[in-house]
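Every protein chain but one is kept in place in this view of the complex.
When the chains are written out, they are named A, B and C in that same order, and each has its own residue count from 1.
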């Protein structure tokens, strides 16, 4: 079975970011998407801590200690970027002004529920940050995640077993095996990577998939 | 009976504005208060349209067409002043950050209700502006108004007959005859101007006043 | 590539339809998109709902939309000003609907719409005629009124400077309602005095980030 590497997964997703989009990239694999947006497309990145127009990592020695992204890494501001406070930043997020949020996921359900902020381990302190606001607020939510857990358990399920981040929020899932769209009739495979067959992908998925449209 | 002129009424009220206060002065007679704040007191004036630090009228020819006060008159910004949008301005007003609002009044009731935005003339379009937000939001609300209407009718009443601006919001009333404080026990005369007697003032008041404390 | 500049006032207001709800920025004569209003007047759409703090005065701005009977309803806080003769005339005739609310509620309702909130409890107006028919609640001994978000089809706003991404900087108190209106409409159009190069605006004093703005047009000097 063909399994894309994270960079390849990010590259695949990046093809679906239209020119002129305002985009928030979640912590982890999603931030890699910025590296692969096709040439000639202008995309403006938002960071929840109050930046519109996040630029690349600064040259060593030129870091601004206040200028970090949501993952607390040093970043820069592109020409045409600006700053605002957190209340304004989340007004932007929750108010439907971002075109796309790319989020990581622990689990996605057949009806587009997302679980990506807490597991069922009660000892481990939960942390939610901006995930719920993004999931409910962005016009389109893409989830970028491996198709299965390290142990091979499916992450796309009839129902999420982990605590939910948002209900009915996911549009598409980009995994290492396939691209899956959440439709009114259920999750539909819209692209199979390499020589992966629909049956291969269905076998490692915890809910019934619809085959690619003819 | 002694009847102060508007400028004298404003001057009397100005004595009760402490040094360091943030103050909003309503349209009409209240704006005159700024002329009489005693020397040596620093007072910062707020304007609902997004100014903290309203300064005096500009020299002719130096007006900034965008820089007006709530009464739509040209003003200036003092050193140390700043600008913000209306949502932020009313957050300031409603959130209890202004020390004093000086408002005009059509009527004030014994329990501190204020009516100052609409009469009972249905033909005339009502207009409320920032009056309700100020009345409910400022830490202290002073009303500056004549004691009676042009026709000699009392404006301090058991109950307001005009539509209310706010309930239980008025601390003190500065009229042309006296200074009246709204206390838990009712309106108390705290100062009589000139040779006005308590009985004189009571006679033109539509609710029972308490005499000055001994 | 992102370029929100349009070449003319006509292009700037293209797509506004009869029956639309149109927010118009400004307070008194400050921060008002006079040229966009004039373009709207000539545009042909009528039966409009105008959402603006004032209802126009004399023979300029919103007053001309009223005079030409293009407006069905005004949503505002202070319709009565010196020279607001057209509003007063139509009001007396019963030819215009008025939805009046406190100014802080007006600003906050638009912010709520822009921020994706479903409503908020404000103490302003509690116990007054302007709370008639509204849901109220006592919280910690204080009375509050529940107010819903206020959206529009279009916002016509005015700023001092813009860049091609739609970032806006204002002049002094010209800011007023323009930033919240920019957030609260499906289509936001900004009239500006100057269009500057990307990077020329101070990123610390952009009061409306470009994400809230769809079109930018430079003043043509028509009013």
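Simple rule for what comes next: a contact is a pair of C-beta atoms (placed from the backbone, for glycine too) under 8 Å apart; a residue touches a chain by one contact, two chains touch by 3 or more.
These numbers were taken from a predicted model, which means no experiment stands behind them.
S.K.: Quick one: which shown chains sit in contact with the chain that's not drawn?
M.R.: Those shown chains that the absent chain touches are A, B, C.
S.K.: In the whole complex, not just what's shown, which of A:22, A:90, A:106 or A:174 touches the removed chain?
M.R.: With A:22, A:90, A:106 or A:174 as choices, the missing chain is touched by A:90.
S.K.: Quick one: say which of C:116, C:179 or C:210 touches the chain that got left out.
M.R.: If we include the chain that is not displayed, C:116 is the one touching it.
S.K.: Identify the residue among A:18, A:56, A:126 or A:194 that touches the chain left out of the display.
M.R.: In the full complex, the listed residue that touches the missing chain is A:126.
S.K.: Among A:9, A:29, A:44 or A:77, exactly one should touch the missing chain; which is it?
M.R.: Residue touching the absent chain, from the options given: A:77.
S.K.: Just checking the interface: what residues of subunit C touch the absent partner chain?
M.R.: Counting only subunit C, the missing chain is touched by 108, 112, 115-123, 137, 139, 142, 144, 148, 169-170, 172, 202-205, 207.
S.K.: Could you pull out which residues of subunit B are in touch with the chain that's been left out?
M.R.: Interface residues of subunit B facing the absent chain: 19-20, 22, 42, 44, 46, 52-53, 77, 79-84, 90-92, 94-98, 136-137.
S.K.: Spell out, residue by residue, where the missing chain touches subunit A.
M.R.: 47-51, 64-68, 72, 77, 83-87, 89-90, 93-94, 118, 123-133, 136-137, 163-167
To be clear about the criterion, only the chains that are shown with their structure count from here on.
S.K.: Chains in contact with subunit B and with subunit C: which ones?
M.R.: Touching subunit B as well as subunit C, we find no chain at all.
S.K.: What's the farthest chain from subunit A if centres are computed as the mean of the Cα atoms?
M.R.: B
S.K.: Where the centres are mean C-alpha positions, what is the separation of subunit B from subunit C, in Å?
M.R.: Roughly 29 Å separates the two chain centres.
S.K.: Quick one: report the Å distance separating subunit A from subunit C, using the average Cα coordinate of each chain.
M.R.: About 35 Å separates the centre of subunit A from that of subunit C.
S.K.: Which parts of subunit A, given as residue numbers and ranges, touch two or more other chains?
M.R.: Subunit A, residues with two or more chain partners: not present.
S.K.: For subunit C, give me the residues that contact two or more of the other chains.
M.R.: Residue numbers touching two or more other chains: 111.
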